[in-house]
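Take a look at this one; I'll ask things after.
One protein chain is absent from this view; the other protein chains keep their places.
Order as written gives the chain letters A and B; numbering starts at 1 within each chain.
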Amino acid sequence: MAGRKTGELLLKAHKVVKTFGGLTAVKEVSLEVRAGEIVGLIGPNGAGKTTFFNCLNAIAGPTSGEIMFAGHSLVSQVSPATRLLVFRLGALFALLSLLWLPLALGVVWPETFFRLEAVLALSGLAFFRIYLLKPLSHFRAWSRLLLLIFVLADGLWAVVWLWRSPDFAEVGFFSLFPFYPLLVPGALLILIAAPFFLLMFNLPRVREAFGQHLRADVITALGVGRTFQNIRLFSSLSALDNVKLGRHCRTRANFFGIVLALPGARKEERDSAEKAAECLRFVGLGKQLESRAGSLPYGDQRRLEIARALATEPELLLLDEPAAGMNPTESAGLINLIRRISQAGIAVLIIEHDMKVVMNLADRIYVLDHGELIASGTPAEVRSNPLVIEAYLGAQHAAAQA
Amino acid sequence: MHLDDRLFSDKKLYLPLLAAVLLLPWVPMGLAGPYVLRVATLTLVYMVLALGLNVVPGFTGLLDLGYVGFFGLGAYTAGLLTVHYQWSIWLVLPLAVMNGVFWGVLRGAPTLRLGDDYFAIVTFGFSELIILVIRNELWLTRGPMGVPGIARPDFCGAVLDQPWQAYYLILFFLLLVLWVVVRIRSSRLGRAWFAIREDEIAAECVGVNVANYKIIAFALSAAIGALAGAFYARWFRFVHPDMFKFWESILILCLIVFGGMGSISGALLGAFILIPLTEVLRIVLPDSLSNARYLLFGLLIVCMMRWRPAGLLPVEKE
Partner (left out) sequence: MLTAIFEQSSLFLQQLVNGITLGSIYALIAVGYTMVYGVIQLINFAHGEIYMLGAFLGFSLLSGFFGFGLPFGLAVAVSVVVCALAGVLLDIVAYRPLRRAPRLAALITAIGMSIFLQNLALLIWGGQIQSFPQHTIPPFLGEPALLLGDVVVSWLQVVILTTAIFLMLALHLIVHYSRIGRAMRAIAQDKTAASLMGVDVDRVVSYTFALGSGLGGAAGILVGLYYNAVYPTMGYFAGIKAFAAAVLGGIGSIPGAILGGGILGLAEVFGGGYISSSYSNGIAYAVMILVILVKPTGLFGRQQRDKA
C-alpha cells in the first residue's frame, strides 16, 4: 500500500456514460472516493450500479466520461469511433503486409505463390475492405465515396480474375503491374515494419495515446480489486489457489524461471502461498485452505472472493452486493470484515441492497436510479431525501410522507 | 495430494515407473522384442503429443481440433531440413520447434476473443490448411510422394541406429516435456491458465493478462507437438501427408479425454492404454477394415463424455 493520507482523492469518476445500443444504462454519473473511506452505492434493481462497476474496471468500459484513479486515467481521451478507425487501419496494414509476401514471392516462384495470392485476394480482400473501411463512413462524404470505389474495384478485380486468369498465368500477371520490381523490397520493408507496428499497439503509453482502454488486468495491477454480484470464483480450484491467483499481478516469475526452478521463482511461489494463507485467515477461512472453492458454503464463497481481491493488494476495493443472500449473523460478520479492511487502509466502494449493512458502514452514499445519480451525502441525509424514498417506494409513498 | 503433483516428488511413485521404462528394451521377449519396442517408442511419441495437446484444452479449456497440424509441421520441418542439409537432430529439432511456435502463435493471435466452438473450428480449419499446403506444394514437400530417406537421429556424431537408442531418445524428450508441464502446472503460469479455463472475466479481474497467457499456452502446445513431429520424422525416416489426417487429431484428443482433460498422469495413462491397443487392432483387423478401429475411439469418446466426463484420472479432488 502506497501509504496515502486519509482524505486524499483516490477515485474520481466524472460524467461517466455507458450506452448499450440505444439504451443508456449509466447517465453522466460523477462520483468520488477518498483514501480511507467507505462509500456506498445504492439504488433500486436495474439502476445501473453493476454496469458502473464494469465501467470502472474496464470489463465493459464507459462510452464517454473520465475516470481518474490515483493519478492514472482509466479511460481514453479519444472517441470510440477514432479508436476503431485507428485500430482497423492497423489491422489493414497488418493484412497488407501478409498479402505482400505471396505477391512478392510470386515474382520469384509464380507457379506457387501466384495461386495462393489469388485465393487470398478473392476470398478475403473484398470482405476485409468492406469491414475495415466501414467506420470511415462515420466521418465524411468523401470517405464513403472512397469506400464505394474500393468495393467496386474489388468486384471488378474479382470478375477480371475469374474471366481471364488462365491468360495471366501464361503472360505473367506482373507485366500488367508496372511497379513489380518494387514488390520484393517493398514486401521486405513492410514485413520488417509490421511487427513493430503491431508491437506499438501493445505499449501502454501508445495505447493510451491512441485511446485504447486500459485492460481490466492492468487496472487490477494499478490497485483496484473487485468482487462480483453473482460470485465468480474459480470453482474447481482450491481456496488457496484462488487466492494465490490474486497474487498473480504482484508476482513476476516467467516461463523459464518456473521450468528451471530458479531460486527467485521458488521463493516467490512460497511467498505467495504465505500471503494467500494470510489473506484467507484475515477473512476467517484459515481452516479451509485446501477445500474446493465451489463446494464451500455460500457465505464462505463470498468471503473467499473478498480474500482473492485483497490478495491483489488493492488501494480501492469494489464490492458488488457482498451481503446478498446472507443471514443476519453472516452479514454482521461481513460488516466487521469490511471495517477491518477499511482499517487496513483500503478504501471501499460498496454496492449493497441490505440497507442495514450500507447505512451501518458507509461514510457517504451515492444513490442511482435509472442510471442517473439522484442523491448523495451521509447516510442520514440520504435516508431523509424525498427523491431517494420516491425511487425506492414510488411517488405516492413519498407524497404520503411529505 | 494429486497424482500430478507427485510425479517428480514421490519416490515410491516415480522410481518403479522409471525403472520399468528404462529396463523395457532389455526384457527378453524373443522374436516379439523388436515389435514391442517399436510400439513402446510409438506410445512414448503419443505420450508427448498428449501432454502437448493437454496444455490447450486441458489447462486453458479451449478445444483444439487441429493438433496434428503441429505434429505434421514439426515432422516436415525436420524431415526436409535433414534431407536437404543432413543436419544433426540437435540442430533440426530446435528449428522445428521454433517453426511450430511461430505458427502456433500466428494461429492463436487472431483467435483470442473467440468462444469455445468457434475456436475449435478455426483450429480444425487451420490444420487442414497446413496439410493441404503440404500436399499441394510439390516444389517444397514433394506432396503425395512423401519425403523418404530421412536420416536417423544422431548423438555426438554417432548415428543412433539401434531401436533401443531411439527409444531412450524419445524417453528423454518425454521426461523433458513432463518436467516442463509438471513444473508449470503448480506455478503462477499454470494457475493463470486454470483461471482462464474457469472464468475468463474473473481471471482478468484478478490481474491475469488473458491474451498473453493464452498465447503462451498456444506456443508451448505447438512447440511440444513440433518436437514430437521432429523426432517422429527422424525415427520413422519417412513423412507423408496422409500420416497427418484429421483422425490423428481426434486420436490424440481421445487420449486426453480418456485419461482426463487437464490431468497430466491421465494423458500418460490414456496413451499407455490406447496406443498399444490401436497397434494390436491394426494387426487383428483385416487390412480393409483397419481404419474401422477408429469406430472404437468414436464410441469411447462418446461413452466417456456420457458416464465419466472427467476421465480415468480426474484432475479434481473429490
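Note that a residue touches a chain if its C-beta (ideal position, glycine included) is under 8 Å from a C-beta of that chain, and two chains touch if they have at least 3 such contacts.
All of these numbers come straight from a predicted model, not from anything done at the bench.
Novice: Would you mind spotting which of A:Ala13, A:Val39 or A:Ile59 touches the chain that isn't drawn?
Specialist: Checking the options A:Ala13, A:Val39 or A:Ile59, the one contacting the hidden chain is A:Ile59.
Novice: I'm checking contacts with the chain that's been left out. Which of B:Val36, B:Ala120 or B:Leu175 qualifies?
Specialist: B:Ala120
Novice: Among B:Leu24, B:Leu63 or B:Leu175, which residue is in touch with the absent chain?
Specialist: Once the missing chain is taken into account, the touching residue is B:Leu63.
Novice: Considering the whole complex, which of B:Asn136, B:Gln165 or B:Ser186 touches the chain not shown?
Specialist: B:Asn136
Novice: Spell out, residue by residue, where the missing chain touches subunit B.
Specialist: Against the left-out chain, subunit B lists 57, 61, 63, 65, 110-111, 114, 116-118, 120-122, 125-126, 128-129, 132, 135-136, 201, 246-247, 250, 253, 257, 288-289, 291-292, 294-295, 297-302, 305-306, 309.
In this section, only the chains that are shown with their structure count from here on.
Novice: How big is the gap, in whole Å, between where the Cα atoms of subunit A centre and where those of subunit B centre?
Specialist: Centres of subunit A and subunit B (C-alpha means) sit 34 Å apart.
Novice: Which part of subunit A faces subunit B closely enough to touch in the complex?
Specialist: Its residues touching subunit B are 57, 59, 109, 111-112, 215-218, 220-221, 226, 228, 232-238, 241, 244-249, 251, 253-255, 258-259, 261, 265, 268-269, 272, 292, 308-309, 311-312.
Novice: Mind pulling up the subunit B residues that touch subunit A in the complex?
Specialist: 137, 139-140, 179-180, 183-184, 187-189, 191-192, 194-195, 198-199, 201-210, 216, 220, 315-317
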